[in-house]
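A single protein chain has been omitted; all remaining protein chains appear in their positions.
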Amino acid sequence: MEATALSFFIAAVTAAGFGIAIAAFGCGIAQGIGLKAAVEGIARNPEASGKITTTMLIGLAMIESLAIYALVVALILIFAHPQAGAIAALLG
Amino acid sequence: MEATALSFFIAAVTAAGFGIAIAAFGCGIAQGIGLKAAVEGIARNPEASGKITTTMLIGLAMIESLAIYALVVALILIFAHPQAGAIAALLG
Amino acid sequence: MEATALSFFIAAVTAAGFGIAIAAFGCGIAQGIGLKAAVEGIARNPEASGKITTTMLIGLAMIESLAIYALVVALILIFAHPQAGAIAALLG
Amino acid sequence: MEATALSFFIAAVTAAGFGIAIAAFGCGIAQGIGLKAAVEGIARNPEASGKITTTMLIGLAMIESLAIYALVVALILIFAHPQAGAIAALLG
Amino acid sequence: MEATALSFFIAAVTAAGFGIAIAAFGCGIAQGIGLKAAVEGIARNPEASGKITTTMLIGLAMIESLAIYALVVALILIFAHPQAGAIAALLG
Amino acid sequence: MEATALSFFIAAVTAAGFGIAIAAFGCGIAQGIGLKAAVEGIARNPEASGKITTTMLIGLAMIESLAIYALVVALILIFAHPQAGAIAALLG
Amino acid sequence: MEATALSFFIAAVTAAGFGIAIAAFGCGIAQGIGLKAAVEGIARNPEASGKITTTMLIGLAMIESLAIYALVVALILIFAHPQAGAIAALLG
Amino acid sequence: MEATALSFFIAAVTAAGFGIAIAAFGCGIAQGIGLKAAVEGIARNPEASGKITTTMLIGLAMIESLAIYALVVALILIFAHPQAGAIAALLG
Amino acid sequence: MEATALSFFIAAVTAAGFGIAIAAFGCGIAQGIGLKAAVEGIARNPEASGKITTTMLIGLAMIESLAIYALVVALILIFAHPQAGAIAALLG
Amino acid sequence: MEATALSFFIAAVTAAGFGIAIAAFGCGIAQGIGLKAAVEGIARNPEASGKITTTMLIGLAMIESLAIYALVVALILIFAHPQAGAIAALLG
Amino acid sequence: MEATALSFFIAAVTAAGFGIAIAAFGCGIAQGIGLKAAVEGIARNPEASGKITTTMLIGLAMIESLAIYALVVALILIFAHPQAGAIAALLG
Amino acid sequence: MEATALSFFIAAVTAAGFGIAIAAFGCGIAQGIGLKAAVEGIARNPEASGKITTTMLIGLAMIESLAIYALVVALILIFAHPQAGAIAALLG
Amino acid sequence: MEATALSFFIAAVTAAGFGIAIAAFGCGIAQGIGLKAAVEGIARNPEASGKITTTMLIGLAMIESLAIYALVVALILIFAHPQAGAIAALLG
Partner (left out) sequence: MEATALSFFIAAVTAAGFGIAIAAFGCGIAQGIGLKAAVEGIARNPEASGKITTTMLIGLAMIESLAIYALVVALILIFAHPQAGAIAALLG
């Protein structure tokens, strides 16, 4: 039974490690796109930099929230899966 | 039976971890595209920043809703699958 | 028989978790493209913002409907597959 | 025999869940492209918004029809496959 | 023999479900491209909207025909494969 | 022998279902590209709409012919493969 | 021996069905690109439509020839492979 | 021995069918690119249509030669592989 | 049991090594996009370089945070997985 | 031993058939890009058509040489591999 | 036990070798994008070369840091994994 | 031993055939890009055709050298691998 | 034990050979992008060629450093893995 219990943790670490990486990849690109527009906007129209920065931060925060969702799921998989305790008990 | 019961949880954590990651990837890019347009718009026409920000927030919220769908499904897979209780009971 | 019954639920959670994620990815990008155009349009022509927002919402709603289709199928796979009851009975 | 009967339903839920997701992905992007053009068009030429919206709706409806085809096939696979009854009878 | 007969239906539902999905993906994008051009054209030149809409509909119909081909093949695979009757007889 | 005979039909339905789908995907995109150019051309130069529509139809017909090739091969695989009769006879 | 003989026909139908599909995909896109340029050219310069159509047809014919090569190979694989008769004889 | 001899022909038909398809895909796209430039060139400068068509034909012929190479290799694999006779003799 | 315990560490090092690499890939590209815009902005409007650099640093920091999330998960997988101690005890 | 000897020829025909196809794909695209530039150049500046054609032919010849390398390797694999004779002797 | 112990080192070298390569790929592209913008900026506005170079170096350093993260993880996997000593002891 | 000896030659012909094909693909595209620029340059500025052709040839030669590296490695794998003789001796 | 010891070296050469190749791919593209910008910049503004070349060299050096990291890891895998000696001892 221990071998199978380990395979649960193997799946969990794989999903956690790759999941956060994929989310960081996509959300990183997204923040880069938003950042690019904000920086270009400030360069063209420095007077609007306050509004631009505010809007950028709102957007970056919403994108960050998506990565946080993935991070939360990853941490749940590592630390707080509801069956994790029962399965760990199988290790002996 | 326990080994097979574990394989159900393995599939669930894989689907949850990668599912939310894929959704965060796509919706993140989408929000980045929307954010880019909003920031560029404010830089060009700061007077319209109120309308732009409002429209952007509506759009970001709808994109966020898509990621939330995936998050909900992921959490259902981890915490609330209708057969999860019966399957966990097989662990012993 | 229980092992095979579990493999049905494994397939269902995999299809549900990845299906909604793929749909959220694509429809999110689509909504981002529509949002981008709407925000740029308002920045260029704020007087038309009413018409633009209305059209954008119609479009976002239709794209959302596509993601809802996938969500419905995912939820059917988890909660309402016609053979799910019979198969769950095999567990016990 | 029951194990094999289940593998039929496994294939059906996989094809249904991923099929509708792939179709929603592509048709969503397509509707996003159409929506983008409509919104840009209204921003440039608000007087033509009636014609633009009408044309957009015709196009979105045709794209929606493609996703509906996939949805119909997915639902047939879940609820109405001609051999599903005979195969389900093998379970019991 | 029944197990193998089922594997035929498994292949058929897989090909049907994914086939119509792939076709809907591609033809959807194609219709989106055509729709985009039509909507942009009407926005630029509303007087030509009659000719534009007519041409667009011809084009969308031809693209739709491609998706219909795939739908027809998918339905043949589900309902009307010439050997399906003989194979279904193996189940019983 | 029957099991192997079925695997022939399995391969045939897979190749038919995916083949027509791939061809519909590519040819659909191609027709969408051609349609886009035609619609844009009519919007810019409505006087040339007769010549444009004629040329477009020639092109769409040639692209359609490519999809027809794939459809013909798919139907041959389902209904008219030269060895299909001999193989179906193996089913018993 | 019959099982192996069938696996030859399985490979042949797979290669034929997917081969013509891949070729139709690529050549379709290619014809779409050529068609796009021709239609745009006629819209810009209707006087040159004769030369443009002639050149387009030469090009489309050459692209069509590539798809024909793949079609010919596909049909050879189905109907005229030099060893097909000997292998079919193994079916009994 | 016959089973293995067949696997040689299986590999040959797979390589031939997919090889010519891949080559047709790439060379088709290439000819489409060249055709596009030629047609656009004639539309802009009809006086140079002779030189343009000549150059286009040289280029298309060279691209066609690449597809011919793949076709020749495919036909060699089907009809003229140096060991094909010896291997066919193993079929009995 | 030791062999299985090792397979847990194998999964952990794989997820850690590839996870941080994928995150570094995506976030690197994202920072490159942001950096590009900042440098171009300074070249066009050197007076705004202060605001541009500040905004760029905020954005780069948020993108960096995404890579840090993945790094933290990777390090947790290597050094601090809650079951790692129990599993390592199986080695000895 | 004969079965293994055949697997050598299987690998050789696979590498030959796909290798020349991949090379034809890439070099075809490359020649298409070069051809496009040449045709566009002649359309813009017909007086330079001699120099342009000469340069284009040099370039196409160098690209062709790359495909020839792959063709030569493919033919070596089919007809002139140094161990082919020894391996063919194992067949019979 | 030694065989399994080796499989741990195999996974570690694979993750290290490919991980640093993937990170170098992405961060290299990112630095290339940033470098491109800096060089173009200096060419357009040589007076701002000081500010541009400073900003570029900050950005390149942050991108470099991401690659360093992956390098550190790779080196940890090779030289400093916390269980590496215990596992290496299994070899002897 | 002979079976394994053959598997060495199988790997060598696979690596040689696909390796030169991949290199020809990439270097072909690269030469196509360089050729495109040279031809466009001559069309715009025929007086500089000498310098342009010279530079193009230097560049094409360097790209060709990369393909030659791959060709050399492919030929080494076929004709001159240091252990090939010893391994071939195992055949007989 | 020797067979397993070899599998360690197999993994090491695979990771080394592909790792440096992937890194060279990405960093090469990156240097090409930077080089392109530098050369274009010098062509537009030859007076700034000193500053441009200096900046380009700094950037190329940083990109080169990333490839060097991968090269170092590859060489460590071949020549200096800490367990390589112990594992090589298993061969003899």
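Note that the chains are named A, B, C, D, E, F, G, H, I, J, K, L and M in the order they appear, and that numbering of residues resets to 1 at the start of each chain.
In the analysis below, a residue touches a chain if its C-beta (ideal position, glycine included) is under 8 Å from a C-beta of that chain, and two chains touch if they have at least 3 such contacts.
These numbers come from a predicted model, not from an experiment.
A.B. asks: Which parts of subunit L face the unshown chain closely enough to count as touching?
C.D. replies: Residues of subunit L in touch with the missing chain: 1, 4-5, 7-8, 11-12, 14-16, 18-23, 25-27, 29-34, 36-38, 40-42, 44-45, 47-48, 51-52, 55-56, 58-60, 62-63, 65-67, 69-70, 73-74, 76-77, 81-83, 86-87, 90.
A.B. asks: On subunit M, where is the contact patch with the chain that was removed from view?
C.D. replies: With respect to the unshown chain, the touching residues of subunit M are 2-3, 6-7, 9-10, 13-14, 16-18, 20-40, 42-44, 46, 49, 52-53, 56-57, 60, 64, 67, 71, 74-75, 78-79, 88, 91-92.
The criterion applied here is as follows: only the chains that are shown with their structure count from here on.
A.B. asks: Supply the minimal count of touching-chain steps required to go from subunit C to subunit K.
C.D. replies: Shortest path length, in steps: 4.
A.B. asks: What whole-number Å value describes the gap between the mean CA coordinates of subunit F and subunit G?
C.D. replies: 10
A.B. asks: Could you please state the distance in Å, as a whole number, between where the Cα atoms of subunit H are centred and where those of subunit M are centred?
C.D. replies: 36
A.B. asks: Residues of subunit D that contact two or more other chains, please.
C.D. replies: As it turns out, subunit D has residues touching two or more other chains at 7, 14, 16, 18, 20-23, 25-27, 29-34, 36-38, 40, 42, 44, 52, 56, 60, 67, 74.
A.B. asks: What are all the touching pairs of chains?
C.D. replies: Once each pair is checked, the touching ones are A-B, A-I, B-C, C-D, D-E, E-F, F-G, G-H, H-J, I-K, J-L, K-M.
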